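Omission of a single protein chain aside, the complex is shown with its protein chains in their original locations.
Take a look at subunit A:
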Amino acid sequence: MSETNEVRETVPTWHVAREDLRAYGRGELAPPMLWSADTHLMACAHCRAVLAEVSDPAPLDEGWERLDAELDAPRPGLMESLLVRTGMADHTARLLAATPVLRLSWLGAVAAVLAMTVVAVNSSRAPGTLSLFLALAPLLPLAGVALSYGPALDPTYEMAVVSPMHGFRLLMIRTVPVLTVALVLNGLATLALPSYGVRALAWLLPALALTATGLALTPRLGPVLAPALVGGVWVALLVVAQMSGDGTLAPYTVPGQGVAAAVAALATGFFYLRRDRFDAVSARVPFTGPSGGGAL
């Protein structure tokens, strides 16, 4: 690479060093210097000229293309940026950003419901009030997972179904974070009930059991009926337990927790075995388009 008189050897501080430009041209400049160079090159014709001179053309084209792509790429939203910052691949973050239940409005609603329940439980010292929290907490992950996938809530559901990405994989990409977030919120609520000790954690196994059963029944009953039915059965079970029992409700006893664990394991296995069923729209139900506001 020949040197020319126009380019000074000692570059001022507001220009990128020649060595760095050479590394940039080879695609070897590492962040954060890479980002500074990207930003600076957009504005500085002088450095672009130096870069053109010190670099092989082929890697340089890649550099321009990357720069072009950066300039063109939309700035991701808050949720997406946070996810990318935690180390998630940007394409996975984009898939998650399209999940309605990971928006702040939904998370805020769940947090509000939990906070109100915790306040109710803490303010009333009646023995049965913990049951209110324990009854509600398992329903929130179930609802979150149900609302994260399916024709009723995902406006691009049909496009997603016919994409080469397997339906089960997309379901998992969305379900696992939704479930995690719901469980964390529930956990935080549990921490706000210190006087009940470990008993306040009795929601965890029922929550897993309900979510797994809801998912396992989705291919057969559809994404609306399956979780609604599972939620309904849970509430009915609690009402029956309340009427027939005295003291701790059956699902929160040790045998009850054992049953919940067994149901969770069985339903997860069943769900996994039927994973291919998530790869097409159920033929029984004609697709009528999303009910949300996303359609044309």
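Just so it is clear, a residue touches a chain if its C-beta (ideal position, glycine included) is under 8 Å from a C-beta of that chain, and two chains touch if they have at least 3 such contacts; residues count from 1.
Rule of thumb we're sticking to: contacts and distances are computed from a predicted model.
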| item | value |
| --- | --- |
| Per UniProt record, name of the chain withheld from view ["ABC transporter ATP-binding protein", "dihydrouracil dehydrogenase (NAD(+))", "Phosphonate C-P lyase system protein PhnK" or "Putative membrane protein insertion efficiency factor"] | "ABC transporter ATP-binding protein" |
| Which residue of A:M42, A:L82 or A:V162 touches the chain not shown here | A:V162 |
| Option touching the unshown chain, where A:R26, A:H40, A:R94 or A:R274 are the choices | A:R94 |
| Contact footprint on subunit A, counting only the chain that is left out | 62, 65-66, 69, 72-74, 77, 89-91, 94-95, 98, 154-166, 170, 276, 279-281, 283-284, 286-287, 289-290, 292-296 |
